[in-house]
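For this depiction, one protein chain was excluded, whereas all remaining protein chains were kept in their positions.
A and B are the chain letters, set down in written order, and residue numbers restart from 1 in every chain.
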């Protein structure tokens, strides 16, 4: 793995470049990421490329032994562009117009801007792409980061068109969304609103659709530039996804085919968070595509202690990236900014450019761990993570105590699996179709098209599916299916008759699995007649709550395989118990 | 009392109706409330009634032995109506436009919508009103609930007109509101603003007037539909007031004459809150009008534990309704929604329709308590509760530590009265005029027209008035009268000379009444020369605060009656002390 840093030659005196790059080289840096906010420097206001400085910088980089990832500058359209297109300003979820002077303040549905960004990307590829230091391309920067997507009426019109394509007719949309509730039946596409922030919330089906549309809308934004880059001769085009702790604006499984490398801004602190993030990036076939950590933390936001707050973090972080097979690990950033909103953000080098204890610590970490080899998880086990399900959870009222789908899976399913199996692959439900002996699909409520069929096929093939009792309880539109618990399995299995209860925050199921104490929450399903278990079913563990008693999980056969269903949202000890006793 | 549930046949498969109703019947339900959000199903976009399904449903209901309260659907104008009238959207107190896709998003001053709603109500009455299952009518649903009244400029214009009618001339309004403070003298009606949210707040007189106007504005909204319903042959027309814990948008005393039954959405948890709510609904003459609990809690918002969180709540709740003489107690709702913002809200039956422990517990509660008889409080005692005073407190800076007028009366006056006397009637000040031997009128600051005269008449007739030292200290416009404490009693009585102090939060008067420890707060009035009590006055209890000492209450004669004045905002022990030692 190569370690590097972001650098902003366009705001540094040219005379400083060589020394800064040398200082980085001295501690072991060999990659740079540049240009993501440099529109003003790369083009004149009339659109002419002004890139001589960039070429000179690339020469300096090459001389110092650096590879470079160059970025398209669409995250920061200069003021003159918003002057030219007053309707380019993005709109917040509260309906406010985003001003110039910040970043990601453009509407991603603005046709003129998309054309210009594509043209800009093409010019960049042609002007700089032939330079031998260039190794790859990043489109924009943390697209839709900080939740800065646009909620304007133009996006609304694009949404209505997207809905038209998805549903074909309003009758189908009304039926799918069950708009009869609260009399929200639409009779013209134009009536369908942008679900901006409002209390009470908009209907969950509308909000899930908006999330899906927005992912597609941004994918289109990305693809316009990616295609122009490639047409200009660029190789290895990616973007840096925003960390999953912040937001999940995109269905990464759907984006994946369009990326040459998988890029990330990885600011995770906790090892398990970082491992899970990288696991999602690796996907079901680790190594299939290069994995680039395009940003990681060199120092704190607005503070950079004498020593990294956790002295071992740097090494651990690099080791984690290396183990995931990352090709690049790029710090943000090489030298602190002198101006702008991030001027006190930590970096490898301080404002004055001199290396300090931080730089020396980074150098030590690089030496200690950069050469570690990738260690991929075996293919036989898969943890299913669904961006659609994440959105479904986020856009619906909770069933029982609220939880964060990502956190719950990361902490209570991924972590014990990682502990037991070393590591586990992560994929979409479609990746469960074959070749897996163990499939974990907790909280897989949304009946995404083909999901049931896929899981069934895997089971018929002999796989073990571990899931939760809310399995397939929603249709694909975010509505509850009026069926008994687990009846989403249809005729695969004789499922037990269960009563499914929501548990409010603070109500827990106390129990044991294999003699170890475990806890459940959020929901609990118990056999209709308490105390008896359906034939064909094996009870796993036992628990009690509010005077009722029942098992913590059930196991039953499907085809040559078997299903293990957690009847409550188990803690990590509970999931560990299930996995240890398969 | 009959127990029932809300049901939404318009979003259920018709084939499910019979089973759902049978499941309800099996546990003892015999009333249904329907139709409050069903505009889309009841009318086609061109306004034609499409009610065959409703008639078929009413047949099913009747077959299963149910009575039905049907609702007008004005809470949810379908999207096409906001498409037709873009100016129908309501405006929030922050000035934002409420979107389609939620409920109560219409402006209640929109003439076209009011006409259409009246027409709709009349059609409903004619189309469904003759069905033998129909027992009564509810207009809209929780009118202005969640504070969702409208603050638009059209409402502002209606407000200006209402002010014109109230004051006649701007000179009178300016004098009444004392607009000289901060130079707010109006010279045209159009200058009077809608007091939308802003810091610092608008002047209290303006805000109280707005609250009064809004109550009248919504009463007009209600009456337009109620009259159309009655003209269409409907009997027993009501609406479901929103719970007093949430908001007090209406002067219920002023609404009362226009309601055939008094309806409520009663989601109170605490017995005393529920009893107070029902006491206000019963009013000064319990039994005068039917009392309908049109919504009560079948399950938690977004969670429904295995057992009701408080197993005794269901029985207690029913008993409380029964004791208040409620005719109906209707759960929200029979079966969980599959779609929309409330899709995970608890219900009698779960999504899949099967009865669970919850349903069984409700059945048990019904059996145990539904037949309990009404128990009305005797007429001799009255607790005065003023919606105008509530608004005055809400719209003014606090005098001393802030308190909630409703909570203070409920907790510290109603609760001890209930404990001592079994129960106590609640009414407006006008209801104190005659026939009462004991009148409690704490925190009655606002000199509402006729209030002084009424209390005096009661006193002359021999009644005992228990009040607080802030009695009549405000004029009817929400301004402080420049008079000595208690001088609002005018020439009725030789009132003692007092100094009235505001006490900030945390400053309390520690004292005793009849040997029992009691506490006061918010304000304390002490005789001008500390330690001496005016002749003619009896001191009650004693307290100290910040090195000063004085009585907790005073008693003095007025006519054949007497006044007992709490000199501080007593806790419940203090009020109990006063009432026990009358």
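Here is the rule we use: contacts are C-beta pairs under 8 Å (C-beta built on N, C-alpha and C of every residue); 3 or more make two chains touch, one makes a residue touch a chain.
Bear in mind the structure is a predicted one, so any value in this text is a computation, not a measurement.
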item	value
Absent-chain contact - pick from B:272, B:548 or B:573	B:548
Residue among A:110, A:196, A:345 or A:381 touching the omitted chain	A:345
Residue among B:65, B:180, B:368 or B:435 that touches the chain left out of view	B:180
Among B:86, B:200 or B:449, residue touching the chain not depicted	B:200
Hidden partner chain, residues of chain A it touches	8, 10-11, 16, 37-41, 45, 73, 76-80, 82-83, 96, 98-103, 146, 300-307, 309, 336-346, 350-354, 356-357
Contacts of chain B with the absent chain, listed as residue ranges	95, 177-188, 190-193, 195-196, 198-206, 396-402, 479-485, 487, 499-505, 507, 524, 526, 545-548
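The working rule: only the chains that are shown with their structure count from here on.
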item	value
Size of the rotation, in steps of 5 degrees, that lays the CA trace of chain A over chain B	120
Interchain centroid distance [CA atoms averaged], chain A/chain B, Å	47
